[in-house]
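Note that one protein chain is taken out, while the other chains of the complex remain in position.
Labels for the chains are A and B, by order of writing; each one numbers its residues from 1.
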Amino acid sequence: MAKQLIFTPNRCVDCKNCEMACSFVHTRDFTKLAMPRVQAFTFKEDIKAVSVCQQCEDAPCQKVCPTGALVRNPATGAIERTDSCILCKSCTLACPYGNIHFDPVYDEIVKCDFCGGDPACAKVCPTRALVWAEEPAPDIKQDAEIERVFTEEEARYSANRCLDCADCSECGECVKACPADAIHFDMQPEEIKIEANSVIVSTGFKLFDAHLKTNYGYGKYPNVVTAMQMDRLVSPTKPYNRTMRPSDGKAPDNIAFVLCTGSRDCTIGNPLCSRVCCMYSIKQAQLLMGSLPLADITIYYIDIRAFGKGYEEFYQQAKEMGVYFVKGRVAKIEPVEDGNLSVFYEDIDGGSGQQQMEHDLVVLSIGLLPNMDALNLFKNGDRLEADAYSYVKEINEDIEPTRTSIDGVFVAGTTSAARDIPDSILHAGAAAAQAAGYIHQLKASR
Amino acid sequence: MSDKRRIGVYVCHCGGNISDYVDVEQVRDAVKDDQDVIISKNVMFACSDATQQEIIEDIEREKLDGLVVASCSPTLHLQTFKAVAQRANLNPYQYTQVNLREQCSWTHRNNMESATEKGIKLVRAGIARTRLTEPLTNIRIETKPRTLVIGAGVAGLRAALALADLGLAVFVVEKESEVGGWTKKWGKMFPNNRLGNDTIEYLLEQVKQRENITLFTDAELIEKGGNVGDFSIKIRVKEGETVSLDVGAIIVATGFDSYEPFDGEYGYGLNGVVTLPQFKEMVDKSNGSLNFNDHQVKNIAYIYCVGSRQPEDGEIENPNLYCSRYCCSAAVHTASCVADIDPNINQYHLYRDMRTYGKYEVMFENAGKKKSLFIRFDDESSPEVEVSNGALIVKVNDALDGGEEIEIGADLIVLVTGMVPRENESLTNVLKIPIGLDGFYNEIHPKLRPVETVVDGVFISGTSQGPKTLAESVTSSLSAVSKSAALLMKGYVDLEPFIAEVDTDKCVWCGECEKSCPYGAIEKVVCDTKEVATIIPALCKGGGVCIPDCPEDAIEIKGYTDQQIRSMIDALAKEVA
Partner (left out) sequence: MSKVNPDFVEKISGFTEFNAYACINCGSCTALCPMGIDLLPRRMFRHVMLGFEDKVLENTEEVFSCLLCKMCEENCPKEVPIVENIKSIRWYINRDIFKLGRG
C-alpha cells in the first residue's frame, strides 16, 4: 500500500502547525491568507479535525476540469494543478469535501500535492495526529513510548497563543462593535482630483533596514531589536504592560544601545548623520530607567550629538541618572548563552583596546534615509531635483528654504534632510509661508 | 439663579485609560439623579466623531442648556467640546470639562474604589459650576494688517520680505546704524559657501524694492500697549524723537551675541589667542596666505566648546550648560577654508563631541580629508594654553589615545566660541516675554508652538530663541511669518470673555483695583451720579488680581464667579452617598 496522509482525530490538539507548515512550504510565508491546502479546525465544540485532500480514485475535481489541468502524479499519487488551469473554479464546487480552493491572494487554485512526496504538515505535527504512512499511527493510549515534540500541555499552550490575526472571515462583528463607525468593508480606492496653485511635499523619510548591517545580526538573534521596536517596548501602552525582551519575555537587566546603525557609515552607503538617533536613544534610556530601575543601560557612541535646545541638558541628566556612555562604535554582535549577546568594541576612553561586553538586549539605533518616492511624485515629466544624497534638493537653502526645483512646489520636514521634530515643525512653518507667498504673488500678477 | 437647568453629563471610558481605574458606570449612576441632570451617559471615546454627533443630537432633542464632559485634560479637548456645544447652538461657555484622566484615573491606578469616589466628586463639581454658567460671547478685535519686526539681521530681513509679499505692511526696527547683524560681517558661510555680505546685500536690495516695508535704523522699541491684533507701540528713532504705530503682531529677531571669553580662559588675552568670529574675519580677509603678526601661519590649534557645555558644578559662575549647535560645523568649515588658502598649514582640533549633525557631517569629513587632525578631550581634563619661549603651546590629554598628554605648538589658537543670548533687558521688559534657563527667549512648546510666546501676537525667531545656523534662522523666521500672517490675514481675533466685571451697586470707587491692575484695564466713570470703577474689555486679561484688593467684594471674573467656585468646593467636599 502506498503512503498517504492519515489523520487520527483524538490525537489532534488544534495547534495549526500543519496549516502554518503548508503555507510556508508553498508560499514562503506564514500567513493563513495564503490558503493552506490543509485545514485544522474544531467542530461540535471539542471534536478536532484536519481536512486535507483525499486524492480520490475517481476524483470529481478532475472530471469537471474543462482543460484537464488537474493531473495525478504517478510518483506520489497526488492530483496536482498544472499550468493549463484557467481559474474557472469548477473544481472548488465539485469537491465534496471542500478541499480545493481558489486563493485570492496568489490568484490561483490550491490543493494538496503531498509536497512532492514528503508532506510538511505531517512532519511538523507534534502529536502525530497527522502522519505520512501506510497505516494510521497507533491509538494514543497505546503508544506512551513515542517521544513527542511537545507535551499535550505545551501543544495546547502553543495553539492558544495563536491570535489568528490574518484570518478575517468577514463576519462583520467588528463593524457592529466599533463605536466610532471606523470600519468599512465596502471601501474602494478612489482618485480625487484637486486643483492647487502650490504643493507642499512632506513625504518624510525611510528608516534604515537593520538587516543590511550584517555584523549586528538583526533578524538572526531575537534579542537584537531596532529602536523603533524599543519605542513600542517602552511606550505607556506597551504589550503586557511591562518591558520584556523578545526571546523569552524576561525583563532585561543589561541593555545596550548601538548608535550610528546605518548612519555615518560608507559600508552601507550612508555617509550622513541622522540627527535624531542620539537623542531618541537617550530618551529611551531614560524611560527604561523608569520602567526597569535596576537595569544597566549602556550607550555606545562615536559622538553624542545633543545639539538642539535643551538637548545637552537632557544628555547630562541621563548621565546623572546612571546611563553608561561608552565612546566606541560597536563593530559586531555575537550570540552567547541564554539568548544574551556579546558586543565587540574598542574601549577608546579607557585605552584598553578590543573589548567584549555581554548584554541581554541590544537596541540598534537605526538612522534615517531619504524617501526617494518624493522625487517622482509629479507626473508630467517634472522630476524634483535631488541633492547628492537623494533627498529633495532645496535649491536656495540659505535664503529660500523649502523651495524646490519646480516652481510652486515646496518641501517640509524630512523630505529634504534628516530632521528632528522641532526642526521639522519650523521647516513646515517656513513651507507654509513660502506657499502662501507664492500663491499671493501669483494672484497679484494675474 | 434658582431657574431649573437642563444639563447633560458624559462620562468617558477613554478606551480603558479611564475605565480601567475608575468605575465609570458607577460615576454615571451616581450623578444621574442629581439636580438639573437630564442625561447621564457613558461613552467609549467622547472625542470620536460619532460621540460628538450623539452629544449634539442629545442637546438639540433634550434642549440642554449645560454640558459636562468628564474625560481628559482641557488642554487636549476643551476646544473640541466647546465646538460641539457651538454646533448644537449651545453657548460654548456653558460647557465644563472635567479632567477624569490626568487628575484621576492615571494618578490613582492602584485604588479603584477611591478613584471612583474622587471621580464622582469631580463630576459633581463640574455639574455645580455648569448650573451657574451664563451664556457669554467672545470679545472680537479687529486686527491691524501690520507687523513689527525687531532686528534687521538675516532673520528679520527675510521675515519682512515674506510678510510684505503677503500684502502686509512691515516696520523693521534695527538698533544699529547698519542692517545685517552678524551675517553681514562674515565671508563664506557653511554649508553653501555663499558670502554673508552678499546674502545681506541681496535681502536689503529686495527690502528697498517693496513699498510696504519701513526700515528704522538706530532705533529701539520703547513701549508696547494693547494686545494681540492691536498693539500700540512706540519706537525711539533718534535721541528724543519717537514714532507711534499700531501693529497687529510683533516678530522678535534680535539675534545672538558671541561668547566673550574671560581673561585667561584658555589663554584668552595672549597674543595669538582669538575667538572663532575674530579668526573667521582673518580667514575671510586673507589674500593668498594666512598671516598673523606679519608671519605666515603654520600651525593652528582649535579649542572647541568655549563658552558652551560648561560644567554645572565647576568654577564658572552662571555656566552656559547648553550646546551652541553651530560651532562644530562652523569650525570645521573654517578649517576647510584655511586648507584651501594654504594646504600646508597644520590644523589641530581639540574637541569633545563632534556635533556636525545631518549633512554637516560631510564638512567634518572634508576637513579631515584636508588633513585637519582631531584630538578629543574629556570633561575632566581641559586643554591648557601656555607661552613657552615666546611661543604658544597647548597641552591636552588625548582621550582618543588613552589619555596620553600631548603638546602642540601653535601660531594661532582659535577659541571656538558659542552663541550667547543678546543682552536685551530693556526690550525684554517692554515685550514682557519670558526667558528660558539658557537665557534665550522661550517658546511655548519646542515641538508644537516653536515660534509663539506666552504673549499672544508676539513671535520669536532666529537665534533670539536659541543657537541656529543661517538656514535654520531663516527657516524659523519664515515660520514666524506663517504664524503672524495667519493671525492678521483673518482680519479679526476672538478673545475669551473671562474678564472682570464690576458690580456698580457695591462699588464705592476707592481706586484700589485701578492700582492693582498691571494692564491699566480699570478706570473711573460716573454712573448715575456715583463714581464707580469700569473695566476696559480689550485690555483686561482676566488675571483677577483686582478681586482680592476690592474691599467691597464688588468685582468678579465672568465664567469663574465666586459663587461658581464655592459651589464647586461644596460639591468636592460633600461625601459621596
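By definition in this document, a contact is a pair of C-beta atoms (placed from the backbone, for glycine too) under 8 Å apart; a residue touches a chain by one contact, two chains touch by 3 or more.
Fair warning: this is a prediction, and the values are worked out from it, not measured in the lab.
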item: Options A:Asn10, A:Thr67, A:Gln317 or A:Gln354, residue touching the unrepresented chain; value: A:Gln354
item: Residue of B:Pro74, B:Gly225 or B:Gly402 in touch with the missing chain, whole complex considered; value: B:Gly402
item: Residue among B:Ile55, B:Val98, B:Ala219 or B:Met354 that touches the chain left out of view; value: B:Met354
item: Among A:Glu80, A:Asp231, A:Asp296 or A:Glu346, the residue in touch with the chain that has been omitted; value: A:Glu346
item: Residues belonging to subunit A that touch the chain removed from view; value: 215, 260, 264-267, 302, 327-332, 344-348, 351-355
item: Residue ranges of subunit B at the interface with the undisplayed chain; value: 299, 346, 348, 354, 364-365, 368-376, 395, 398, 400-402, 404-409
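As a convention for this text, only the chains that are shown with their structure count from here on.
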item: Cα-centroid distance, subunit A relative to subunit B, in whole angstrom; value: 39
item: Subunit B - residues contacting subunit A, complex; value: 43-45, 48-51, 158, 162, 165-167, 189, 192, 194, 199, 202-203, 309, 312, 321-323, 325, 353-362, 365, 376, 378, 399-403, 436-438, 440, 446-448, 450-451, 465-466, 470-472, 474-476, 478-483, 485
item: Touch list for subunit A against partner subunit B, complex; value: 179-181, 264, 271-275, 303-313, 316, 327, 348-352, 387, 389, 397-399, 401-402, 417-419, 421-423, 425-430, 432-434, 436-437, 440-441, 444
